[in-house]
Each structure stands twice: as structure tokens, then as C-alpha cells.
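So the structure is just underneath, and the comments pick up after that.
One protein chain omitted, others in place.
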Amino acid sequence: MLKATDLMVFYENMLALNNISITCADKQIIGVFGANSAGKSTLMYTLSGIMDDIQKKEGMAGGERITVLGRIQYLERDITDLKPSIRAKRGMVLCPERRRIFNESSVMENLRIGGYLATKKQSKETLDYIFELFPPLQKLKKRIGGFLSGGEQQMLAIGRALMAQPKLLLLDEPLMGLSPLIQSILVRATRKIRDKRGISIIVTEQYARPVLPIVDYAYILENGAAVLEGPHDEILNNPDVRSAYFGVSEE
Amino acid sequence: MKNDQAILRIDHITKAFGGILALNSVSFDVRKGEILGIIGPNGSGKTTIVNCITGFIKMTSGKVFFHGRDISGKPAHKIADMGITRTFQIMRPYYSLPAYKNLVIPLFSPRAKRTGGWRGGGQLGDRNTVGIDILEEIGFERDSYVPYKAASTLPTGYLKRLELARCLALKPEIILCDEVFSGLSMSEIASMVPLIERLQMDGITVIMIEHRLRELFRVANRVMVMNFGEKLTEGTPDEVMADEKVKEAYFGSEEVEEVMTYA
Amino acid sequence: MEQRRKERLDRGIKVRSDGLYALMSWRELSYLTLPRLVLIIGMLMLPFLMPNSYWQRVISIVCLYALLALSFDFLAHFLGLVSLGGAFFIGVGGYLSAIMNTSLGLPPFMAIPLATLLGAGICTLFLLPCLPLRGVYFAIVTLMYPLALARVIEAMDLFGGTDGVLGVDSFPNPWVEQYFVIAMVFLFMFGTRRLVNTDLGLVLRAVKDNDQAVKASGMSITYYKAIAVFIASAMGCLSGACLVHIYMWAGISLFALDFSILPIAATVIGGGGTLVGPVLGCFILVPISELLREFGTLRIVFYSLVLMAFIVFRSEGIMVYGERKYHQFERWVKV
Partner (left out) sequence: MDIFIYGTINSAALALMALGFALVYGISRIPNFAHGALYVITGFVTWICLRSFHLNYFLSILLAMIITGVIGALIYQFILIRVRGMSISEIIASYAIGLAILEGFRWGGFKGMTYTLPAFADGTIMIEGIPVDMQRLFVVIIGAAVVAFLWAFTHFTRLGLALRGMAQDERAALMLGIDSDRMAVVAMALGAMLSGLAAIVLLPLGNIVVEKGYDVLIQAIAVCIVGGLGSWMGAVLAAFIIGFAQIFTVVYLGAHFQMVVALLAIILTLIIRPSGLFGRQKELEERV
């Protein structure tokens, strides 16, 4: 479904992504793990095309010179040079780090803005699905986005991304800063989205433990390079990974 | 603890955003020289407490007393000038400046001039040198090039230290740490913990807001638990761990369905 | 696949001359000081090179605009405040100096410094309410003041109303006039340059970058902004004060748009944030504007278009571009 080859990203002279190739088959959940500043968000931005936008803005401001190299293939077509909005139109939707919901709009409006690309029928159907997936949102329909708790905001962010009718959903650190309880809800929801709606998902996380049970294939990034990759079981049983990436406090 | 008096007293502070209560009549004492941890789920109002105490937002009602003096409603820079400093959850270094130059700015402040800055005995030397000294204290390798690198190129671990260093430059009495451990790897946290303990030994009162319970419980003398803008309980780490209410609110039960209805 | 990217590197000589080693070789010493010497000597020579007194007068005007442009650049790039009202500073400084000269009988060399300090104080006071805030507020308020003040003077018939203040003393002779304003440009250009590299300047830049952290360090951002605005408005008021003594008249036209837009255009063309760039920009723009004098307000259209073109297509300006080429080289590297 998605096949990115030899991605390299430079911020000025600093290498942020080093020769990363990543593939995602139909209906798979791919995990990308790595510590802070390992390049997870850069990877997500590059795949979704947001990097294109960042690059343009930086260039105009005379700031860092960002260079992006490599090719991205999606649904058998090369999308490397497409604008992010067109990538979204083709079904590749990013649910960003730190959620970035629309703070001043209500939950319902957030979802309807998310449905910009959807037809009326699709919107209605997806809306029902989101409320089924995240029942708490149902009661908060009228609540202003900025006043939701972190967990509710994350649910809303995922819901909003679903409204854009993705075929491939990119989740950038969906569990960041959330309590273990909310984390488990979100992880289960993620699996349901894949199982019920057949959406492929690429998810990044700093700590592998909460997400690893649901991923089919995982990549581990370190300093911008993929140091390890493999299917679920292999990663799970790798002793190095166990010591380095399973540290999550959970008394 | 030698000294049991309250250095900071928070008296029924309430903060409403629009119609929603982010803080609902929260009161607690902070004792001199202790490390107080504040934990709670996201959106429970932890950062709002820091913002209210340090004057970054105006509280709707309530009072804050520092050494028995009412400081509520004073502007942020006045409060910092009294010695109550904070770190930011989303780090705010001066990105374009080298790391040590970041400290020249707080060292320029009236408080630093008065107190002589970190460890200063009343007189402040060359700010650049003092800046590098502070960075060394806080774990930047002195002889490496790290203190001279632009803040924008430093990794998260160093930036968190830089945030702390900015507080230290003022020779503070109280430091409010807003999630200093978040975003750090296990080994980075392990190296931060002794740092926090050192602060306590130097007589600085520390208030820590955290998600990472295991590490927090190692350093904190007392812990306060927040939920939905209200204080749930406070006590020693062991007491808090044993509290049924805390378990319910923070860790939740294993049954997902139950949670779905509660939220 | 052959893929390349552009890389920027400092020249070796720059890296070395940043330290103290520069003093060790003539080559490095001249690398550092030559550009400055060229500028200083060039400006000192200018009054001699001008063909007639009209063009000598133009040099004075260039210098006054240069002061305004310096004030704009200082505020915009070291404090993050965009001032759209150079005319406000000019007007306040000009009227003050004119009144002191005509009503109190102070000679120009007393009236000018007094008007500068007093005017800077007044401007700072007027701008104080918008200093705690970031964003467009400062730009808006500075845009409004000159327009509103002109209206008030007109409506209430203050200071001679539309006729203005007449009979202001001029400088003793043209040479004094010219070298005085050139000296002022040097003073403020090198002065602000020195200032932004001191610790106080660092704090000002920090206020621009990140005001929250400055607050958390126990410093009042309003206070530091006020200091900077005082310095900047002193430059503007000085310029206005000199202007009335050159034209021997103060009137509502001191609040004219020329004074607001030309310094901005000069800064953008010359290169913002360099402090030399704005001066250079004035040396390019003002003479052109003098040549266009007969076209009336078309001049303003002209500056605006030049300004727009520069901001859109070469936003860094001449000086920044020049400095980069001087200090760095670029090369293509294979990945």
C-alpha cells in the first residue's frame, strides 16, 4: 500500500532521517518506535507531505534549509511531489503529535471540519461509527475542543482523522502524556479501526510496550536511522529491545 | 525534616476557563526544603496550578501566600523575582542563542544581581563564565562543545536541564518543575534524579508535576493527587499508593467498558 | 540516482577572525575592518563630493532618514515590534524642538538634544499601553498616532494649526549641519550595534524570541521594551528635531506618510537586522526619491512597489546577502 524508499531529511546540515525505507501492506498496523528526536515525527511529516509545507515556510523565512530526498509510493503511484492536501484526498491522513484539535470549535464542529473531503453520506456513517468507537464523545458534542481533557482530545483527534475517510491512517504519538487507562482504550480502538474498517495504520510511539501487542510489523529508530525492524514476534523477543524500549512506569 | 513550616501556602485557588473549572478550590501547603510531587491524569489542572502560583495566569479566586505574604495577583516577573521560579512543560529556551548565553539573560535579572546568582556570595562575575559554571553543575560537560552549541540543536535531555539551569541562575527558593521527566529516556531520567536530590540538599524547595510515577516516588517526600481540578488526597508516596480513590482515578480498573461509561 | 544538496560553510578566515587571532595578521585584520573603514570614510567624504548645495542638502536628508530607518530596524529586528509610524517620532521631535526654539528662545544645539530626550519620553509614554503585548498591536497603534495627532492639531488649531510653527532657527552653516547629522548617524549606528551585543541587548533579543521565559526569569518585559522604545524614539525625535532646523519650519507635514514608509523600505532593501543595511538603503532610496520629487505622491507608490518587490523576492536585503557572501561560501555536495 505504502512504500517509501531511502528517505533522507536534512535540517540545514543536520541529518534528521537517515536512509529509511518503510513499507505498509493492506490492513496492517505498523509500529515505529524510538526515543525523542529519533526522527519519528519527521518521518510522519515526510510521509504525509507536511514536510513539504514546513520546507516551504522555512525557506521563505530564510531559516533552516530543509532537504528531503527519497521516493514515496502509495497505492502503486509515486506521490513524492504531491501537496499534503492531495495526499489526504487520496486517503493518507495524519493524526498529528500533540493532537492539534481545533481548540475554539465544538467537538461536533471539529468532526465536521474533518469531514471536509467526505460526502454527506460518508460523514453521517463515519460520525455514527466514531460515537460507537468513543462513546465519551457522544456526550461532549457541544463542548469546546480546548476544554476537553487530554484523553478526550486524543479521541477527538482520531475521530477527526477518520472523518477524512482515510485508507492509511498515520498516528503520531497518540498515547503521549496520557494515563495508562486511557492508553489502553486508545490502543484497543486502534485495533478496532483496522479490523472493522480495513484501514491500514502506521503508529509511532516512544515506548513500545502499550502498542506492541497490536502491531504486525515494527521499526525501531535511533538517531534518524532504522536500527531494527521485524514482525511483531521477532521484536517482542529481541533482548535488546526489551531492555531499551519496554521501560514504561506502570506500578 | 528539620524545618516544618510552610514556605508556600495555597489557599482555595479556583480557576475557570470560560465556563469550565480547571481548578476548584484547591488548597495545600508546601514545606520548606521538601520535594512535593503533584500527580493526576491529563487535564486535572496540574499545569494550571503552576501557572496560577507563578502568576502566568490570573486565578479566578483564592490566595497564595509565600513566607506568609500574600502574593496572589502579582505579575509573573515580580513573583519570579521573589524566588519562585518555574520550568515550562513545552520547553522555552532562547533557540537562537548558544546554551550558555541562555543563562546570561536570567543572570541579568534584578534578582540575580541582588543574590549574586547561583551560589554567588553577593557578587556576580562575568555572566558568561557564571553561565558555563551553572551548566556544568547541571550536567553539561564543561570541556566539550555542548555549552557553546545553539539551543536549537540540543537534544531534549539537555534542553530540560537548560530549563532547570535558567531557574537556578536566579538562586531560587522554590522551583516548580512542570514535567521535567516527560520525553526523556530511562537513562536520561536516571541522571536527572540525583540532580533533583541535589537541589533539595542545597535547600531549595521543589514542586514537581509528573506523569512518571516510579521516578517521582523515588525523590518526592510528599505527593498530592489531582483529579478533575480538585485535590483528591495528599500524603507520603506509600500512603498515596495505598489510597483506593487514587487507584480508581489514576490507574483505573482493567475493565474497559466500565471506563467508557465513566467518561 | 545522483542527488545533491546545497551546503553553507563559514570561510576559514571568518572562523579564525572571530577569535582574538585576528590581530596576528594584516590579512585577517583587514578582512575585519576594511568594510567598516570604507563606510566611514565614504560617508565623511560625501559632502565634498556633492556638486552643489542642493545635493548637499540631500545628504543631510539622507542621514535623517537613516536615523529613522535605524530606529525601525532596531525595533523590528531586535525587539520584534513593527513601527509603522516613523512620522510620529519625527512629528513629536520636530514640534518640540521648533517650539523650544521659537517660544523659549533656545538655540538649535540646546533645543535639539532637549527635544530628543523629552520627545523620546513622550513617545514611550504614548506607546506604553501596547508594550506588554505581542503581535500586530504595536504596528497598529504607531500607524494611528501620526494620523490622529495631525487631525487634532488641525482641528484644535494647536501650534499654529495648518500654518505650522514659522521662523525656526537654522544651523549656523551647511557644513555644521551636514557633519552634525553624519556624526549622529555614526553615533547611533555604532551605538546600537554595540548595544545589541551587550548583555542588555541579549535580553532585548530574548524578549523578542521568548517573552514567557524572560518573565519567568524575574524580569519585566514591559520595562525592557520601554527602554528599547525610548532609544528608538530618541533616534526618531532627533531626526525630526534636526529636520525642523534644516527646513526652518514645523508643520503638519511632519506627520506625512513619507517618514513612515521610506525608512521601512530602506530597511527592507538594505537588509533588516544588520543596522548598517538601513543606512545603506537610505543612501539608495532617498536620492532616487529626490529625483522623483516632481511626481508628487507617485513617489510613495514607487517606494511601496520597491518595498513589496524586495520583501517578496529578496526578503533578506542587500546587506544580509552581502554579509553571507562575504563570510560564507556555498557548495553542492553529493549525498
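Here the chain labels run A, B and C in written order, and each chain numbers its own residues starting at 1.
Basically, contacts are C-beta pairs under 8 Å (C-beta built on N, C-alpha and C of every residue); 3 or more make two chains touch, one makes a residue touch a chain.
If you're wondering where the values come from, they're calculated on a predicted model, not measured in any experiment.
Considering the whole complex, the residue from A:L94, A:L133, A:I158 or A:I214 that touches the absent chain is A:L94.
Annotation: of C:L104, C:V152, C:A183 or C:I288, C:V152 touches the absent chain (contact as defined above). Interface residues of subunit C with the unshown chain, by the touch rule above, are 76-77, 80, 82, 84, 129-130, 132-133, 135-137, 139-141, 143-145, 147-148, 151-152, 154-156, 257, 261, 264-265, 268, 272, 295-298, 300-301, 303-305, 307-308, 311-313, 315. For subunit A, the residues touching the chain absent from view are 48, 50, 53, 57, 60-61, 83-85, 88-89, 93-96, 100-105, 109-110, 112-117, 146, 160-161, 163-164.
One rule holds for everything that comes next: only the chains that are shown with their structure count from here on.
Closest chain to the protein centre (all Cα atoms averaged), using per-chain Cα means: B.
Chain geometry summary: the mean Cα position of subunit B and that of subunit C are 42 Å apart. With each centre defined as the average position of its C-alpha atoms, the distance from subunit A to subunit C rounds to 48 Å. Within the complex, the subunit C residues that touch subunit B are 199-200, 202-203, 205-206, 209-210, 212-221.
Subunit B meets subunit C in the complex at residues 54, 56, 75-78, 80-81, 85-86, 88, 92-97, 101, 104-112, 127, 166-167, 169-170.
Considering their complex, residues 14, 35-37, 135-136, 144, 146-152, 177-182, 184-185, 188, 206, 244, 247, 249, 251 of subunit A touch subunit B.
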